[in-house]
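Got a structure for you, written out below as structure tokens; questions coming shortly.
The complex is shown incomplete by one protein chain, all other protein chains being positioned as in the whole.
The first chain written gets the first letter, and so on, giving A, B and C; residue counts start at 1 in each chain.
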Amino acid sequence: MEQKVRFAIIGAGRIGQVHAENLTRRIQGAEVVAIADLVPEAAEQTARRFGIAEASGNPAEVIRRDDVDAIAICSSTETHADFITQAARAGKHAFCEKPIALRLPAVDAALAAVAESGTKLQIGFNRRFDPNFRGIRDAVRNGEVGAPYLVQITSRDPEPPPLSYIRDSGGLFLDMMIHDFDMVRFLLDDEVEEVSATGAVRVDPAIGEAGDIDTAIVTLRYACGALAVITNSRQAVYGGDQRVEVLGSLGSVLCENNTPDRVIRQTEAGVIHAKPLYFFLERYLAAYADELRSFIRAILNDTEVEVTGSDGRAPVVLALAAEKSYREKRSVAVGEFSP
Amino acid sequence: MEQKVRFAIIGAGRIGQVHAENLTRRIQGAEVVAIADLVPEAAEQTARRFGIAEASGNPAEVIRRDDVDAIAICSSTETHADFITQAARAGKHAFCEKPIALRLPAVDAALAAVAESGTKLQIGFNRRFDPNFRGIRDAVRNGEVGAPYLVQITSRDPEPPPLSYIRDSGGLFLDMMIHDFDMVRFLLDDEVEEVSATGAVRVDPAIGEAGDIDTAIVTLRYACGALAVITNSRQAVYGGDQRVEVLGSLGSVLCENNTPDRVIRQTEAGVIHAKPLYFFLERYLAAYADELRSFIRAILNDTEVEVTGSDGRAPVVLALAAEKSYREKRSVAVGEFSP
Amino acid sequence: MEQKVRFAIIGAGRIGQVHAENLTRRIQGAEVVAIADLVPEAAEQTARRFGIAEASGNPAEVIRRDDVDAIAICSSTETHADFITQAARAGKHAFCEKPIALRLPAVDAALAAVAESGTKLQIGFNRRFDPNFRGIRDAVRNGEVGAPYLVQITSRDPEPPPLSYIRDSGGLFLDMMIHDFDMVRFLLDDEVEEVSATGAVRVDPAIGEAGDIDTAIVTLRYACGALAVITNSRQAVYGGDQRVEVLGSLGSVLCENNTPDRVIRQTEAGVIHAKPLYFFLERYLAAYADELRSFIRAILNDTEVEVTGSDGRAPVVLALAAEKSYREKRSVAVGEFSP
Partner (left out) sequence: MEQKVRFAIIGAGRIGQVHAENLTRRIQGAEVVAIADLVPEAAEQTARRFGIAEASGNPAEVIRRDDVDAIAICSSTETHADFITQAARAGKHAFCEKPIALRLPAVDAALAAVAESGTKLQIGFNRRFDPNFRGIRDAVRNGEVGAPYLVQITSRDPEPPPLSYIRDSGGLFLDMMIHDFDMVRFLLDDEVEEVSATGAVRVDPAIGEAGDIDTAIVTLRYACGALAVITNSRQAVYGGDQRVEVLGSLGSVLCENNTPDRVIRQTEAGVIHAKPLYFFLERYLAAYADELRSFIRAILNDTEVEVTGSDGRAPVVLALAAEKSYREKRSVAVGEFSP
């Protein structure tokens, strides 16, 4: 008999629905027992859509259910750390969306609860499961680029999120670039020691008025001495643009954007290729399922998860260092933040 | 309540398993009630693998089951026409792999049975559901290439099938190029009037000894006057290579091969892109599911199927004309074969 | 002291001016002594433009000048064979534009005169000097594709020539596809034994009324058994499209079109690459100079030219065979034409 991990999903928003669809339809070893949202109607609607038996307005109750093995935390960022802690205390494994929290004490409290309980925690850095980025990481690990010199990450969203979202997001470094800070660590299996950030408001003045930036460049120095640069823009009208390159002594490995097809039009207007897949939901469709498959395998085989709690903490530190660097117009040592 | 089409699958070979996996795991509106194979062990094994309740060594019986709405015919080519006829007489819809048969009388008998019963028949020309080819067809229909001049189809398998398969396959024109004959019709919504074929044994002399060829070029003339050329090779060691181009008065639309990723390595050896997806199972993974989704929609909504019986007949005629042209070293009018 | 080959140019039309510019400005080992054209004003104008001392309305006289080592024959096709003969009899080397003549007796008479005189004759198959096609030929010779299976040549002009030109051109097979017939021989170092042609009028009905076609597909069989296909269109509105591919047992080698730059625009309209270089003058700019450099080296070093008289004859035979095949709707053995 096939063994299944029984899930409860907390949060029925956009990303909660992505995981609900994957867990109910695309992934063999999973079962979704319940979904909870502080807005009970949202939970009910998603439950109906994906045939989930139980919908609840009370996450805490759902987390403690006996018939639940693992919690998928898809609620808003400020609730992540608390739900991780509740899950750990209830003896449940947790898969949690990034970031764990916007401030380190909250992150550390959650990680301590997990350490104490011995449950598993995986952070939702879905891009680690994208075949392009994984291919580049594997090439680096296989020694194909030799000694690393430079990492270059280009990350552009097709359009900025609503201002209401921006206001509570923690800012570009913690909300958007957090993925790239994780990618920096993923690609090289090394830690960053120094961060230097520049930012600007170019896309929409209202983003600046909301206290955030929409365009940024961050340079980083790894412990091994290699350098990295991340560029972010909240708007690329041709579609989400996510490219990564690692240059080293033996050459470089990079990736182009995924496209919906490989059709090319040759007309008087030019030789026209397809635009990149529009946004993360399209681009990372398979990666979202694969990260949960990986989490389920770690539970069923009782092995280490592929994206640990400390993998969730490190990019928060880098984002905080970037913020500080941006404000103080100087290079910031990661050591300025307690380990 | 969601409505489901109840399927029986006939044939538990490679393509039967592809459809079994899609119908049981990836497609919402389907249910597989039974699977039959003349080798009962094969049916049983596939039934176990995909959780199909009933396995049988008797296709005829399974086709007549009351709890079955539609038959997926995945058995060997020489049985297709007969199973289509049985399905039609039992009032069942049929989805049948290509080709319907290797000779026209058998094709016509099967189509007559379907016409009489009023059931639906869809032919498994999966490439019509590939996003690249569909994108090109749509561009042509939208007038993006203007008046068509030339259609160019390149079709190469990564490796030849076993000789045992080749011997019963009907030959390259009926077995391999049949897909391209269908593509010729799909891309332009026009019929072919004239066929001229050349062939050679280049890949493996044993294929020649088995009475077949492994390399071929066929040129065709559409009723509208446009020309087409199909090239086939049984072997491209870098992976399956399937490209299509339509040139017209406003330009050309073509496609590159799909690849597993978009990773590029820049080394002293060159700038190295990923090879094409290896073979049809990888390349047409999504297309195999989409053709069944289309068939299910046609049943549930009682609309015309997207690939009709006469769409299944026409490429057989073209393949027979190509064979004749190849043997007689002359251009063959399609009209030489009765309508 | 640097040795120079002293040229006379016959013909001051478009291609004559290309060669005049190359010989006077881009090529070190050449000197242009005179230019002749049946229209003396044309000769004078080109002479002025490129600083050529002597302009003449009398080609025969210019060919016999004592201070001339080599003749560049750039006049209209029907005069080629005669000027080759005159040059040979005057003991001058000749570089002659393709084709040598539209009919074999004229070709053979010219080649006989050259053979008798022992002078050098090089035919202007400029595409043999294009780095892409040469790179593919070299890869084939180096064994990179293994045993050859299939050669595919796509050749499209951006726009048809004037009808007046078409009328005297000898038809698409002898005027346009002649380059591709040469390419077929160049890529594989093998001879063609069988030809099968299809053609259509798609671009402009007036071309049909002038007795020609504007769209054609020709398939060929090499002595070694490999197959080739050439497709031609007189119009590709996005620019001249000239691609070549050789498939063999170890893979395929192909080329993309040259473009004026490698700029890519990513906009809402798509990811837009540069169009191909517009026409042969742009695409083969360097090749036109390189073929003359090669001719000059052969003269100065007294070695065999890279494109011989029999290289000029063979494509004429293939074009004549294609015409016959097109008219008679059957495969034509090259042996039907005397060797």
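Quick notes on this one:
The rule is short, and it goes like this: contacts are C-beta pairs under 8 Å (C-beta built on N, C-alpha and C of every residue); 3 or more make two chains touch, one makes a residue touch a chain.
Here the structure is a predicted model, which means the values were calculated and not measured.
The chain that is not drawn here is touched, among residues A:Ala101, A:Ala139 or A:Leu247, by A:Leu247. For the options A:Arg48, A:Arg141 or A:Arg330, the residue in contact with the chain missing from this view is A:Arg330.
From the set C:Gln266, C:Ser294 or C:Ser331, the residue in touch with the chain omitted from the display is C:Gln266, counting the whole complex.
The chain not shown here is touched by just one of A:Gln45, A:Gln235 or A:Thr308, and that residue is A:Gln235.
On the side of subunit C, the interface with the absent chain consists of residues 25, 28, 131-132, 135-136, 139, 144, 250-258, 260-268, using the contact rule stated above.
In the full complex, subunit B makes contact with the omitted chain through residues 236-238, 241, 259, 265-276. Across the interface with the omitted chain, subunit A contributes residues 147-150, 152, 154, 156, 194, 196, 198-203, 215-217, 219, 221, 225-227, 229, 231, 233, 235-238, 241, 247, 249-252, 329-331.
Note that in this section only the chains that are shown with their structure count from here on.
If each chain is reduced to the centroid of its CA atoms, subunit A and subunit B end up 40 Å from each other. Residue positions of subunit B with contacts to 2 or more other chains are 250-252.
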